[in-house]
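Note that this is a trimmed complex: some chains were dropped, and none of the rest were shifted.
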Amino acid sequence: MDILGLIQANILTPVILFFILGIVAARIKSDLKMPDAISEFLPIYLLAAIGLHGGLEMRNTGFSDMLIPMLIAIGLSLVFTLNHYQILRRLGKFNIFDSYALASTYGAVGAVTFSVGLSFLKNQGVESEGYLAAILAVLEPVSFILAIFLTNMAVSKQIQSKKQSLPEGTLDNNEKEIVEQNKTNLSKVLHESITGKAIVILLGGIAIGYLIGDKGFDSISIVFDELFTGAIAIFLLEMGIIAGQRLDDIKKVGVFLVTFSILLPTFNGIIGVLVATALGLSLGGAVMFGLLMASASFIAAPAVLRHAIPQAKPSLYITSALGITFPYNIIILLPIMFTISSMLHNLETPINLFNYLEINLL
Amino acid sequence: MKLFDVKLLTVTCEILAQKNILEILNKHGITGYTLYEVDGNGSKGVRGQGFKNEKNVKIEIISTEARLKDIVEEITRSLFSNFAIIVYLSDVQVLRSEKFI
């Protein structure tokens, strides 16, 4: 199937259509919305399900082959974050705070995007490596920690240079406090990131899945497996509504950031697919790896960044991540990465070809 | 029934600033407060639609004027520039003044 055909088929799935329905509802100013409790519950449920699923897989396959992909994912995520910063600061002319905030938003991962990716693969009848859920959990905080560390460094340096140009002892309390605060900020953010609900439920789910195995999972599989796609569809309705409400703000973020929000995920995602394929991940695994690289965080990001870099404007990073990158990723980039991964996996796996011949000869 | 005049400080701010406010209260030795989620509109735009992180919270503290003014000063200094926030004081009468120092 060609890319356009795949995109079209992707659009005609319930998950994407519910997302679009949400956008439409918001645009015509309908009062349709999910109750808060439901929109808070669904991400917890989705992460638990992703975790359980990953844990079950890892019990079957072991996690010895997880280490290299995970380290590479962390490395890529850090490099991408730095790269984003340079582009945003130099080309985009954003201030330090906005640049770091945006850089880390795009360096981080989106758990909802990941869920949609899994349901996309399910639809294509393709599996992915279970340990990718663990990589999702580990990547969550990495990019933020780097950005916060660098922001703090930059602020300290500014104050330092200001101090040196002044007679000694004039560093006023206010500035001392800022330096102090930045230090505590970093350790607080570290703690908050690691104990954040997304990571806890994801790692917890992985551990539980690993411990109970397929037999133990049986009794809860209807809730955590069979309801999964339907739950994503409902959640995407709400995401569509929220994204739709933000569409007006897109004008405010400017052409540069809009372009950034499409090009960078594409670039990161394709690099991700290539690297993952080179690392030996399966067709589906490479797509999910690419999606991890391409996705931007829009639920965790504000919670972390409002505390760590409060000077950055949330309207910038939420609008671009949720309003532009998320729809782009799940509607268009997923099929693109899938096509690329299919091509790569057909090229690289002579066995497949062999199978193919064999089947046709018999 | 004797009533004592004290002050009520109300802070309405974005929910992600709640932690900061509670830390400031804690620093100033305040242990009594009431809080609840609200929606709102102001210079930072409509709040309360969409994600939970985009809600507001209202925090109310009854205490002496002196103590509350210190708190208002710290909030002003550390949070006014970066957060959606308003604060205001009003007069209230309580029964047990020792409870609200």
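When the chains are written out, they are named A and B in that same order, and each has its own residue count from 1.
Just so we're on the same page, a contact is a pair of C-beta atoms (placed from the backbone, for glycine too) under 8 Å apart; a residue touches a chain by one contact, two chains touch by 3 or more.
Just so it is clear, the model here is predicted, and its values are computed rather than measured.
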Subunit stoichiometry in the structure file as a whole: A x3, B x3
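Definition applied: only the chains that are shown with their structure count from here on.
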Of all residues in chain B, those that touch chain A in their complex: 14, 16-17, 19-20, 45, 49-54, 77, 81-83
Chain A residues touching chain B - in the complex, by the definition given at the top: 33, 36, 39-40, 174, 241-242, 245-246, 299, 302-303, 306-307, 310-311, 315
